[in-house]
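Complex shown without one protein chain; remaining protein chains in place.
After this line comes chain A, so read on.
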Amino acid sequence: MFARGLKRKSAEDAEDADGGGAGVPAAPSYTLQRQSLLDMSLVKLQLCHMLVEPNLCRSVLIANTVRQIQEEMTQDGTWRVVAPQAAGRAPLDRLVSTEILCRSGREQEGEGDGPLPDPAPGQAPRRPQSSPWGLDGSREGRGGFQKSLDHIFETLENKTPGSVEELFSDVDSSYYDLDAVLTGMVGGTPSGPGLPAFAPAAAAPPSSTCRSDLGELEHAVEILVET
């Protein structure tokens, strides 16, 4: 019923969540189902860049679904938020990876910053000076995920095939996309410039379904590779 490759993982996770008591795998928990739906939706939104002409109705419906999930996760506090101490190094990754999502839109806008270096596998932090936005928030900040959604819609009008291949040529960078988008999501409203876009808008305790778990990351990559 759910994404291929998900069942076994969900059962294992459900088992873990239940304290490993039951010998029989339990049905995937609501939280996991919701998470997999979110992952699926994000992949679909990205994939829509590859179509000859993206179907606007489909994209809008998927984006609305993602927003719904995000709202609910924000409300029940399962929305994991970037911890402040990680802000020093990690947000650069996220700047870069969100930029990948937004690249085709940016190119159309004629950014004068020059092309971004291609994300190499496993290369995590970028040198600050190569970041197109810099650390001073020169670029108008918007909620990370909202920005991705925005650019998806703008990109629907300004598609450049070249950037799309780069989106998918590298599995690890795709991981960045998902992870960045997911952890960057905060309430969806524009906040201050640059980095504060990724700052927590609502304090929420990290839940047990923390996405920093490597297993979950692999799982996200698995979905992308399969699709």
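Brief remarks follow.
Rule of thumb we're sticking to: a residue touches a chain if its C-beta (ideal position, glycine included) is under 8 Å from a C-beta of that chain, and two chains touch if they have at least 3 such contacts; residues count from 1.
We adopt the following convention: contacts and distances are computed from a predicted model.
One chain of the complex is hidden; its UniProt record names it "Serine/threonine-protein phosphatase 2A 55 kDa regulatory subunit B", one of "Glucosidase II subunit alpha", "Elongator subunit elp6", "Serine/threonine-protein phosphatase 2A 55 kDa regulatory subunit B" or "Aspartate aminotransferase".
One chain of the complex is left out; on chain A, the residues touching it are 1-3, 33-34, 37, 40, 44, 52-53, 55-58, 60-61, 63-65, 68-69, 146, 149-150, 153-154, 157-161.
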